[in-house]
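Notes follow once the structure below has been shown.
As you look at this complex, bear in mind that one protein chain is not there, while each of the others sits in place.
Then we have chain A:
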Amino acid sequence: MPFTPKPHAALLIVGHGSTENPDSSTPYFDHADEIRRLGAFGEVHCCFWKEEPSMREAEYLIDADEVYVVPDFISEGYFTQDVIPRELQLEGPTTSRAGKTWHYTLPVGVHPSMTGLLLRRAREVAPDADPAQTTLFIVGHGTGLNQNSTKAIKDQAALIKASGAGYAEVLDAYMEEQPFIAEWAALATTPNVVVVPFFIADGLHSYQDIPVLLGIEAEPGEAASQREVFRHNPHHVRGKTLYYSSAIGTERHLADVILDQVADFDAKYHEAR
């Protein structure tokens, strides 16, 4: 969807961040740079849960009176429904406070345009694999504590199945709840398997934990920023040919999904404008 630039508004991208390594926040800064380059907003800023600037400091970064807050998160859940509204003192889709108007959009991961990004990434990582002989896994964290955390991933798996992309199977799987990604070889009946982590960053989970669960590494390796090269595909493991992608959030076009969420917010709440 073409985006109508908002030179008088600010975009605030909210991310998780990490105290362990910078890889967790790198995609957020990349998305901010891309949106600045596109000239879509008068100002673009990032704020974080685990890094600086904090969400409570964010208002001191911003000149504009109108702010679009986009959670650069995969799913709706604890962070998008509890932590971010609490820290940014948001009371609903639109909040007016101390001379500024704050619009709070849905997280990027639940936007329908993520489907195209996931398919593109799956094709890029395994250009030679025939989809008819391939199982595509979309992998999330999963937690027994919040059912919403898997909804975005289940939805995307269903959308990809319905897209006509031709994969023999499209499955959702998780680190910490069933179906477990560690059991990928038993879950997939095809000779080829493509695994796309549905995470924003190549942080601890996608870069260090999941490779161990897949069996392509014996123990968690160094963080992405500490490595010379990315992993080499394909991996011949457990009798199958496995292609492992970097996290979907590292995709440059995620910046477009951020803008799509803003456009959808306006369409839903600002139709009169």
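As a convention for this text, a residue touches a chain if its C-beta (ideal position, glycine included) is under 8 Å from a C-beta of that chain, and two chains touch if they have at least 3 such contacts; residues count from 1.
Rule of thumb we're sticking to: contacts and distances are computed from a predicted model.
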| item | value |
| --- | --- |
| Listed names "DsbE family thiol:disulfide interchange protein", "DR2241 family protein", "Phosphate transport system permease protein PstA" or "NADH/ubiquinone/plastoquinone", with the criterion being the UniProt name of the chain not displayed | "DR2241 family protein" |
| Identified contact with the non-displayed chain, of A:8, A:50, A:252 or A:268 | A:50 |
| Touch with the omitted chain, as defined above, among A:58, A:88 or A:110 | A:58 |
| Sole contact to the chain not displayed, among A:38, A:83, A:165 or A:237 | A:83 |
| For chain A, residues in touch with the removed chain | 17-22, 29, 33, 45, 49-54, 56-58, 60-63, 78, 82-83, 86, 98 |
